[in-house]
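Here the complex is missing one protein chain, while the rest keep their positions.
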Amino acid sequence: MTTGTYTMRQALHTAFDSALAEDSRVFMLGEDIADPGGGVTGLTKGLSTTYGKERVRDTPISEAAIAGAAVGAALEGMLPVAEIMIMDFVGIALDQIANHAAKARFMSAGRTPCPVTFRTPVYGGSGNGATHSQSLEAWFMHVPGLKVIVPSTPADAEGLLRSAIFDPDPCVFIDETALHGTRGPRLDTPDRRVPLGKADVKRPGTDLTVITYGRGVRDALAAAESLSRDGIEAEVVDLRTLLPLDLPTVLDSVGRTRRAVIAHYAVEFAGPGAELAARISHDLFGRLAAPVARVGSRFMPIPASTRLESQVSPSPQKIEETVRKVMEDSRG
Amino acid sequence: MTTGTYTMRQALHTAFDSALAEDSRVFMLGEDIADPGGGVTGLTKGLSTTYGKERVRDTPISEAAIAGAAVGAALEGMLPVAEIMIMDFVGIALDQIANHAAKARFMSAGRTPCPVTFRTPVYGGSGNGATHSQSLEAWFMHVPGLKVIVPSTPADAEGLLRSAIFDPDPCVFIDETALHGTRGPRLDTPDRRVPLGKADVKRPGTDLTVITYGRGVRDALAAAESLSRDGIEAEVVDLRTLLPLDLPTVLDSVGRTRRAVIAHYAVEFAGPGAELAARISHDLFGRLAAPVARVGSRFMPIPASTRLESQVSPSPQKIEETVRKVMEDSRG
Amino acid sequence: MQLDVSSQTPGDETLLTMYRTMTLARACEARLRKGFGSGEFAGVIWPSRGQEAIAGGLSTALRRDDRLVTTYRGIHDLLAKGVPPAEIMGEVLGRGAGASRGKGGTMHITCPEVGVMLSTGIVGSGPPVAVGLALAARLQGSDRVVAVCFGDGATNTGSFHEAVNLAAVWDLPLVLICQNNQYAELTPVEETMRVERIADRAAAYAIPGIRVDGNDPVAVHNALSAAVGRARSGAGPTLVECLTFRYGGHYVGDPQVYMAKDRLEQAMRGDPFPRYERFLIEHGVADADRLAALDAASVAEIDEAITVVLDSPEASLGELEADIYADLAGVPR
Partner (left out) sequence: MQLDVSSQTPGDETLLTMYRTMTLARACEARLRKGFGSGEFAGVIWPSRGQEAIAGGLSTALRRDDRLVTTYRGIHDLLAKGVPPAEIMGEVLGRGAGASRGKGGTMHITCPEVGVMLSTGIVGSGPPVAVGLALAARLQGSDRVVAVCFGDGATNTGSFHEAVNLAAVWDLPLVLICQNNQYAELTPVEETMRVERIADRAAAYAIPGIRVDGNDPVAVHNALSAAVGRARSGAGPTLVECLTFRYGGHYVGDPQVYMAKDRLEQAMRGDPFPRYERFLIEHGVADADRLAALDAASVAEIDEAITVVLDSPEASLGELEADIYADLAGVPR
C-alpha cells in the first residue's frame, strides 16, 4: 500500500475508505455520493456498498441542510464529511459553515467543538462557466475558526484529507478536479496523515520562491523546470493549508531567495495571495530584492469557453514570465 | 436642504426618499422595512407610507429569495434595493449575490445587466455576539462584478447610496449601525451623489497615511488628532468604496508620506487591508520608509461581551500605537 | 399524516413540573427586566413572556438525554431542559458565571450536559443542525430524540424547508416545534405566508403536522409526547405548531409601535398562567397557596442565581485566546 503510485482520485478514495474503516464516528453525506452512482465523478464509488448507506448517505439537493446536518452530527462527537458538490455552491451553505461550524467552539467557550469536514471540489478548467469554476478559498480564510486545505499531490490529498477528518476543528477541504487524474507516489507516513499547517517545499531553489497551492503547484513546477534551463532556480513552496498558514516556511524561503511570486487560481484581487504578499512585504521589509509579485486569475467571471478561460487563469507560462520579470527587476 | 447637519441615519433615509421620489424604477424590499415598523432601527420609517407598500415592501424571512427577487427585478430594468437586515446573514443570500447578480452582465455578454443594490448594515459593537457583528466586505471584494461601498460620514452615506442605487451594476452597500448616530454636514453636490471609486482624503497629513473606511475613519481621525499633538501629522484616506478601489489616491498619498497604516473592523487576516498592503508594498517598493502596517480585528469570532469585543476590534488607541510604532521603525 | 395524541390529563407530578418550569421562566425574565430597567445591569433579551406553556410541555415531554436546539428567544426552553439559571443569566450579562463566560451572549447559549447543543441567532438555521443531532443519535445507536424550537417566521426560510425534508427522508428522531407567536420582529404572521396553519406545511414532506393551543401546557405536553414517542420509535419527525403570542415585544425595550393594541390585549386574555392555575386548582392538583409557594420558590431560585451571577467576575480578557481552535497553533500571528 505504501509503495507505487496512484492518482489523486484514488488517493481521495483511499482516505475516505480508511477513515470510514478505522473510526465509526466517520460518515459522509452529500448529493449522489452513494452507489450505484458513487459520486458524479465516481470518486466515492464502492464506499456505500462497503460501509452501508447509513454511513455514506445520499442527500436531496439541500446544501444548507447538508452543511447544517454535518454541523449537528459533529456537535455530538461524530466526524462527518459533508460534500458540497461544486465549490461555487458554497454560497448556499455558508451560513452553516461560517456562522455555525466556525464559531461553535468559541461561542460555547469550548463546550461544543465541531469537528466537521466540508469537502468541496473546484471544477475550474472544465468549460462549465462562471458558476461552476470558481476558487473561493479566500472566503474561508477570512473566517476565524475554520481550517482551509488545498492539496496538490495525491499523497498530500490522502494525508491532508485524513488529517481534516480527524481534526478537532471544522475543516474546508478543497480538491480540484483538474488534478484528479494526476499521478504521484503513495503516501508513506506512519499514520497516513499529513499535518495541517505545514507547507512543503516541492522544489528547492535559490533564486526566487514561488508560493502556491493546488493547481498552482503543478504550474509552478513546470515553470521552474523551464526556468532552470536558463539557470534560474526557483524554489516552489506548496502551502497545502491556507489556514493555518505556514508563514515560517514561507519567510524562511523568501528570506533566502529574496524574491517571491505568489500564484493561485483564485481571483488575484483580494485573494489568498494578498495576505501572503502583505506578510512577506512586511516581515521581510528592506530585505527583498524585488517587490512581491502575484499571478492570480484575472478580475472577471470565468468565461465558459475554455479558450477564453485559459486566458483568465494562471498558467506555467504566466508564472514563468512573472518570475523572469521579477528577476530582471531585482536590485542588489 | 443642502446646509446644516444631519445624522447618518437621516442621510440614509434621505437617500432612499429622494431616490424613490425621483425615479419610479427604484423600489425597496426587505424584512420589516415598511410602516408602521419602518425597519428594526426605524431607518425606513415613513417611506412605505409615502411611496406605498408596492414600492417599499416587507418580506418574509427569506434572504435567498429577497436577494433573488431583487436580481430578477433588476434584470427587467428596475432599480431594486434589497435589504439583508444584518450583514452576518449574507451567507444565506450569497449565491444570488455572487453567482447571479455579479455575473449576469458578463455571462450574457451584456444582454442582461443587473443594476441591483444590496444594502446590509453591520451591527458590530452592539454586544450581540459572533453571528451579529461581522464585517464581511472582503468576501464581496473578491467577487468580480460587484461594487462594494462603506461610507464613513452622513454626506458620503447619502451620496454613495444614491450612486449605488442608480449605478448600472450590482452594488453592496454596507453601513454600520455604530455610525448611524454620527452627525455631519449635509451633502451638497449638485446631483446629490458621491461617485463610486473615488477615495477621499478626510484629513491631510505629511508623515504617514492611514488608509481606512467606515468606522475606521472615525477612529483614524481621533488617532490623528492625538498624534498631531505630538507633532505627527497623519493623512487619513477614506476609501469609501473597496471595489472599485481608488489605488491612485492611496498611492499618491503614501508616495508622499512614505508610511502607511491600514485600519478596518474586518478581521485582519485575509481582510481588505491585505490587498491594499500588497499593492502599496508592490507599487511603492523601495520608496517606503517603513513596512505597511495593518490594524484589523483580531483573529477570532467576535465575543458577545462588549468588554471583550472592544479588545478584539480596532480602536483609536490601537491605530495611534501602530502609527507611533511605524514612525519609530522608519528608516530614512 | 396523522399523529395519535392522547387527550388524557397527565399525572399530578407532571402537571406541577410544568407549572414550576413556567414560573421559573417568568421569574427569570422578570428579574432580568427589572435589572435592565433599574440600571442595575445591562444586557439584551428577546422575551418569551406569553410562551411559557410551551416550555412547560417541553420540560415533561423530553428525557434528560434528549437534545434541544432553540433560538435567541429561548430562555424558557433552556430552563425547561434544565440549564441552570445562573448559566443563562450569567451569559446574558456577560459574566464569568455564564454558559460561555460572556463569549457567546444571550443568543448563543449551549449546555451540552443537559442536552442543549445549540441556541442560534440566525433565524431558520436551527433545524438543519437539529437534523444532524438526530442523525448522530441514530448513528450512535441511541434512542434519544431531538427537539428543535423556532418561530413562525422561521418557517419561511429555505433552511427550514431543507431540514424538514431531510429529516423526513431519513425518518429521523426529530420533533419540530414551531412556537407561532404570530409575529416575526415587527411583522405579523399573516403577512408572510398564505397558509393559515403552519402545521399544514408538514404535508410538503409527508410527515404529521399538528397545531395545538400553545398556551395550554397540557395540550403541548400531550402533543409533544406523542411526537417524541413517534420519533423514539423510529417512525420519523413531526411538526408541532404551538399557537401562542409574544407579550413582551421583540426585545426588551421594544416600543411595539407596529402592534395593534386590541390584538395584544386580546392575546393577553389568553395568558397561560391564570388559565393553568385555574385548571390545577379545579382538578385538585394544587390549591392557590401551593401554587403561590411554587411560584415563590421559582422567584427565589432566580434571585439566588442572579446573586451568583453578579458575584462572578466580568468576562475575562484571558478568555480571548481560548477556544478559537482546539489549540493555538492555527491562529495567525
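Going in written order, the chains are labelled A, B and C, and every chain counts its residues from 1.
Keep this in mind: a contact is a pair of C-beta atoms (placed from the backbone, for glycine too) under 8 Å apart; a residue touches a chain by one contact, two chains touch by 3 or more.
Keep in mind it's a predicted model, so treat the numbers as computed, not measured.
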| item | value |
| --- | --- |
| Of C:161, C:211 or C:230, the residue in touch with the unshown chain | C:161 |
| Of B:168, B:181 or B:204, the one touching the omitted chain in the full complex | B:168 |
| Touch criterion as defined above, residue of B:45, B:105 or B:202 at the omitted chain | B:105 |
| Of C:205, C:245, C:258 or C:276, the one touching the omitted chain in the full complex | C:205 |
| Listed residues B:136, B:194, B:208 or B:243, member touching the removed chain | B:243 |
| Missing-chain contacts mapped onto chain C | 156-162, 165, 168-169, 191-196, 200-201, 203-207 |
| Touch residues of chain A, complete complex, unshown partner | 31-32, 36-38, 40, 58-65, 88-89, 92, 127-132, 269, 298-301, 303-308, 311-312 |
| Contact set of chain B toward the excluded chain (per top definition) | 27, 54-55, 57, 59-60, 62-78, 80, 95-96, 99-100, 103-113, 144-145, 147, 168-169, 196-197, 243-245, 247 |
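One rule holds in what follows: only the chains that are shown with their structure count from here on.
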| item | value |
| --- | --- |
| Of A-C and B-C, whichever chain pair has more C-beta contact pairs | A-C |
| Centre-to-centre distance between chain B and chain A (centres being mean Cα positions), rounded to whole Å | 30 |
| Inter-chain centre distance, chain B versus chain C - centres from mean C-alpha coordinates, in Å | 36 |
| Numbers and ranges of chain B residues touching at least 2 other chains | 64, 88-89, 92, 129-131, 269, 299-301, 303-304 |
| Numbers and ranges of chain C residues touching at least 2 other chains | 103-105, 108, 120, 122, 158-159, 319, 324, 331-332 |
